[in-house]
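A single protein chain has been omitted; all remaining protein chains appear in their positions.
Chains: A, B and C, in written order; residue numbering restarts at 1 for each.
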Amino acid sequence: MKLDESARGVFVIAPTPFHPDGRLDDASADRMTDFFLESGCDGLTVLGVMGEAPKLDGAEALGFAARIARRAGKAPVVVGVSAPGFAAMRALARGAMDAGAAGVMIAPPSHLRNDEAVLAYFRQAVEAIGEDVPWVLQDYPQLFQVQMPPALIRRIVSECPSCVMLKHEDWPGLEKISALRGFQKEGTLRPLSILCGNGGVFLDFEMERGADGAMTGYAFPDMLVDLVRLSAKGDREAAHDLFDAHLPMIRYELQPGVGLAVRKYVLMRRGVLASDAQRRPASALSAAARAEVEYLLGRLARRDPRAQLARAA
Amino acid sequence: MKLDESARGVFVIAPTPFHPDGRLDDASADRMTDFFLESGCDGLTVLGVMGEAPKLDGAEALGFAARIARRAGKAPVVVGVSAPGFAAMRALARGAMDAGAAGVMIAPPSHLRNDEAVLAYFRQAVEAIGEDVPWVLQDYPQLFQVQMPPALIRRIVSECPSCVMLKHEDWPGLEKISALRGFQKEGTLRPLSILCGNGGVFLDFEMERGADGAMTGYAFPDMLVDLVRLSAKGDREAAHDLFDAHLPMIRYELQPGVGLAVRKYVLMRRGVLASDAQRRPASALSAAARAEVEYLLGRLARRDPRAQLARAA
Amino acid sequence: MKLDESARGVFVIAPTPFHPDGRLDDASADRMTDFFLESGCDGLTVLGVMGEAPKLDGAEALGFAARIARRAGKAPVVVGVSAPGFAAMRALARGAMDAGAAGVMIAPPSHLRNDEAVLAYFRQAVEAIGEDVPWVLQDYPQLFQVQMPPALIRRIVSECPSCVMLKHEDWPGLEKISALRGFQKEGTLRPLSILCGNGGVFLDFEMERGADGAMTGYAFPDMLVDLVRLSAKGDREAAHDLFDAHLPMIRYELQPGVGLAVRKYVLMRRGVLASDAQRRPASALSAAARAEVEYLLGRLARRDPRAQLARAA
Partner (left out) sequence: MKLDESARGVFVIAPTPFHPDGRLDDASADRMTDFFLESGCDGLTVLGVMGEAPKLDGAEALGFAARIARRAGKAPVVVGVSAPGFAAMRALARGAMDAGAAGVMIAPPSHLRNDEAVLAYFRQAVEAIGEDVPWVLQDYPQLFQVQMPPALIRRIVSECPSCVMLKHEDWPGLEKISALRGFQKEGTLRPLSILCGNGGVFLDFEMERGADGAMTGYAFPDMLVDLVRLSAKGDREAAHDLFDAHLPMIRYELQPGVGLAVRKYVLMRRGVLASDAQRRPASALSAAARAEVEYLLGRLARRDPRAQLARAA
């Protein structure tokens, strides 16, 4: 099943599990996939910014994406294919789709600095991967330094029929959701799925502004699922109560660099990953940071039992 | 009294109050100064990133800094003097000190991309403002794009005796505080005040890592004062409880661009500013954003009575 | 006389003359102005990128611009007013126009990264300086990092009636001139003066593509005048012969940072400036660089007698 603009819910950004010696950890990959789906996630996204993708060679990247897609069964898997050149992008995109992926995700390279250049880039990307591959536009200016205001996103979506989803992680970003939904109301933008990133740090209000869900990687994706559900059914106070309980941890996990270490550590503590190892060059948690995470877990456990974990060794 | 490395507590980043027609609002400036000091703040910082400094001409900037310094009496006032050229930096720095400021704050310009260039810049800045002017090193890579790891900060502090404080707002930044305090323990870095920025979004842990306080601009500086006090006396749970109650609002106010509008709006709602106007070009709160802020205030009021405000008109 | 879209010829970018102790050198400023006009220049531009503008405080900048405008008499003087804030831009622009400037020049700040942001910036700049002030759009992506393709320049010019000239220094830039002139042929762009910068390193072909002349700062502006004249009358071989003779020196003077030192040195050697001093922080020519400049002057003197200078002390 290919991804389309009706996608909604939670597409969790999956890390790439490694053994401490740097090899891919297939058992953890399978267990992680199962855990995410059992948590209620609607889909998975692999090889994203937090997926350590540049540390995998081409064969490894394709193999990992294929494994997750196979394990996920009917649940859609999106594969990050951003690359410095269209040859590598095409190879991974075609290979992943052949292996069962539902779509791919593309971020614009940081040197694009005007609307024409951004549009040209995405046209060329579509030419490279093929018009039959549905893709997600990643809008993450804090990292990629490319700024796409609502009207530019509308142009990209209009000119590229195979673009079916926006991974929204501009900051600030609430008005952008309102603007895009406003375009749709006035009939100048076709249907488009909007899933939000940025670790979910604005998901409480993003849902209220019209987002379809989340595509992000918090270590409690089951909370994201609940939040999206509560918000969808209009249970505002309950949604914010749940969100606020998790916000101290969401904020901690959102830190660049350190964040992936926190995420893998918590997923290991939850029994999902066998190890929190990153492939080299890796960033590790200091003892102080690990103690802070444990302290946050302890405080969170009072309000969300999912954070009640056996003591770390 | 000049600023020195013993500074601690809360130095609130003050916005610049304007009338709706764009003139400086002196009455609000005075009332704001009084409010900040009554809230327990130890000092004020004006003409920072959130102070709309580039919208003031040279005479206005100096006049505003002088007014605040006069009103603040014995409380130290730090004046942001970052400028594209040393002539403007010198003029504002010398004028502000003559008018009673306690020190100045300098951020490195974004084109500096290696240690030598950063060091040379600060040496030249000290030559420009004079070695008798104490200054605060602003470390804010997300905005200024200059990255100063701990060892480089140590070199700057060593080579520039008049640098007395670090405005710490790197992100992630917790390990940086630990590293600098570690340098001091091993005797390779002289005493230095470390006050934290970034809207206070990590202040709970920053205090525990060894920060001396906060230099930031949240619309509830009285909460920052309490947090620093609770943390200083080791009341960890109470500190985190207070912090967590405010985190949803802190997070909302931290948004670039929108954040200043939120801050001025809440200060107006608290009766501190007569207007939340920004001088043009200004960013305004949408109706949806204003409603979100009111919703957050309402939720916060259940846990902190300072957020119980009469309904907005 | 205000600048308008009929401007053509050579507008020389004037350096700011200093005494060795850092004071403005008024006598050199006057002599330089006379020299430029006697060399056949049609206008002067002051306080540009090569004018050490950030080293002047507001009063100095205005005083210097006023002095040059007075001395230049009927010849138009353009004043660079790019600034980090609109308050400073407005103050200098209004003051300079009152003092007899013909127009101002504005470059976009480096953080602008999409068409909307660029357009909004220039709209705000026009609001700040007033619609009665003619202005030059500086298109210099190598320095300012803002990329404006031809269609975006057309939008800026269309939306801002007071924009009368493009300072063209994109690189590569030949096709941009052809595109803009093509827009005019097809009737979608109003008349606009195009003067070329970048030290003149492509002026041979830029004239052939449709430029109206040069706005740049080579130390032999008399050569630029000849080149523009030869090119305008279609004497292609003579134009290229003259240009090629100077290209080794043009190339040498085009170096960032060092270039200003070369320019001031050669102007001093030609008797125009009393000193090649820059205000601090300054970049100086090494002995090796000075010897290279002298060597280039010696070689040039065989083909252009204007380079036959008495030996340096």
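Quick note on the criterion: a residue touches a chain if its C-beta (ideal position, glycine included) is under 8 Å from a C-beta of that chain, and two chains touch if they have at least 3 such contacts.
Remember, it's a predicted structure, so these values are computed and weren't measured experimentally.
*Asks:* For the full complex, can you list every visible chain touched by the one that's not shown?
*Replies:* Within the full complex, the chain left out of view touches A, B, C.
*Asks:* Sort through C:161, C:248 or C:271 and give me the one touching the missing partner chain.
*Replies:* With C:161, C:248 or C:271 as choices, the missing chain is touched by C:248.
*Asks:* Quick one: which of A:19, A:55, A:155 or A:270 touches the chain that's been left out?
*Replies:* A:55
*Asks:* Could you tell which one of B:21, B:38, B:116 or B:237 touches the chain left off the display?
*Replies:* Hidden-chain contact among the options goes to B:116.
*Asks:* Can you work out which residue in A:29, A:77, A:91 or A:119 touches the chain that's missing from view?
*Replies:* A:91
*Asks:* Since one chain has been left out of the picture, which residues of subunit B touch it in the full complex?
*Replies:* Residues in contact with the chain left out: 113-118, 141, 145-149, 151-152.
*Asks:* Considering the whole complex rather than only what is displayed, give the residues of subunit C touching the chain that is not shown.
*Replies:* These residues touch the chain not displayed: 142, 171-172, 174-175, 178, 201-202, 204-205, 208-209, 240, 243-244, 247-248, 251, 255-259, 286, 288-289, 292, 299.
*Asks:* Counting contacts across the full complex, list the positions on subunit A that touch the omitted chain.
*Replies:* Given the touch definition above, subunit A has residues 53-58, 60, 83-88, 90-91, 110, 120, 124, 127, 280-281 touching the missing chain.
Everything that follows uses one rule, which is that only the chains that are shown with their structure count from here on.
*Asks:* Which chains contact both subunit A and subunit C?
*Replies:* Of all the chains present, those in contact with both subunit A and subunit C are B.
*Asks:* Which chain lies at the heart of the structure, taking centres as C-alpha averages?
*Replies:* B
*Asks:* If I superpose subunit B onto subunit C using their CA atoms, what angle of rotation comes out, to the nearest 5 degrees?
*Replies:* To map subunit B onto subunit C, rotate by about 180 degrees.
*Asks:* Quick one: compare the interface residues of subunit A with those of subunit B and tell me same or different, with half as the dividing line.
*Replies:* same
*Asks:* So how far apart, in whole Å, are subunit A and subunit C when each is placed at the average of its C-alpha atoms?
*Replies:* 48
*Asks:* Subunit B to subunit C: how many Å between their CA centres?
*Replies:* It comes to 39 Å between the two C-alpha centres.
*Asks:* For subunit A and subunit B, let me know how many angstrom lie between their CA-based centres, rounded off.
*Replies:* Centre separation, subunit A to subunit B: 33 Å.
*Asks:* Scan subunit C for residues touching two or more other chains and write them down.
*Replies:* none
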